[in-house]
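Just passing along the structure, written as structure tokens.
With one protein chain removed, the remaining protein chains of the complex are shown where they sit.
And now, chain A:
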């Protein structure tokens, strides 16, 4: 018997372990993300001034990420660059989530015609290569920080819109919504009690998980030279600059900003997973 229960325990999922770990990791990730803009404002101009006596230094204790060709501290530039990315990502995610929600509501409220129009719009946008669309919009708007932000904001809604549209259709035809109608509940009560609580977690998690995409695309656009002005550090700009020095052996110029960008993206991923865990009713009383 003991042997048997042992094997069954192996098959069963742990009751607490994963959930607690996911939440702790998500909280830590959130703190890291929060620390970025704070660090940027605390640092201010520290390390951002050129210091030609200390140019192109490998990482030391004085300069953890080394210094660039102008003697600027790479750690300070990376923090400022990631903070810029964060704001672009925030604006882009919020605008995209708004567009996606509005389109999903139009698809649900607009009957067959509305749904077809929204579906075609989603398919058409998803059918274009994303980076081409980004470059087109950026180019059409003349480049610069606002063009990058708008381009990123206007191209990230289709995936969330598609998910929200499907969820909306599903919940509208769910047996419990049909039952609610036959218990005499009004459309408003159904929207407030059933539809919105079902969609809100999707919108929230979708918005958070859109962040890393937006940040990476902002970095790509800046890397390709469409983006933000050279005086304002952006992570894409740092990576583009580092290209010239990598072959000369100055590896720290590319490695550390690149790793930091990766870490930020992973932080958002962890935060999104944590939110999903919290919002899942199946885990509510474990």
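Remarks
Please note the rule applied: a residue touches a chain if its C-beta (ideal position, glycine included) is under 8 Å from a C-beta of that chain, and two chains touch if they have at least 3 such contacts; residues count from 1.
Definition applied: contacts and distances are computed from a predicted model.
The listed options are "Probable tRNA sulfurtransferase", "Putative membrane protein insertion efficiency factor", "Peptide ABC transporter" or "Sarcosine oxidase subunit delta", and the UniProt record of the chain not shown names that protein "Peptide ABC transporter". Within the whole complex, the absent chain has one touching residue among A:38, A:58, A:128 or A:178, and that is A:178.
Residues of chain A that touch the chain left out of the display are 174-176, 178-180, 182-186, 193-194, 197-198, 281-282, 284-285.
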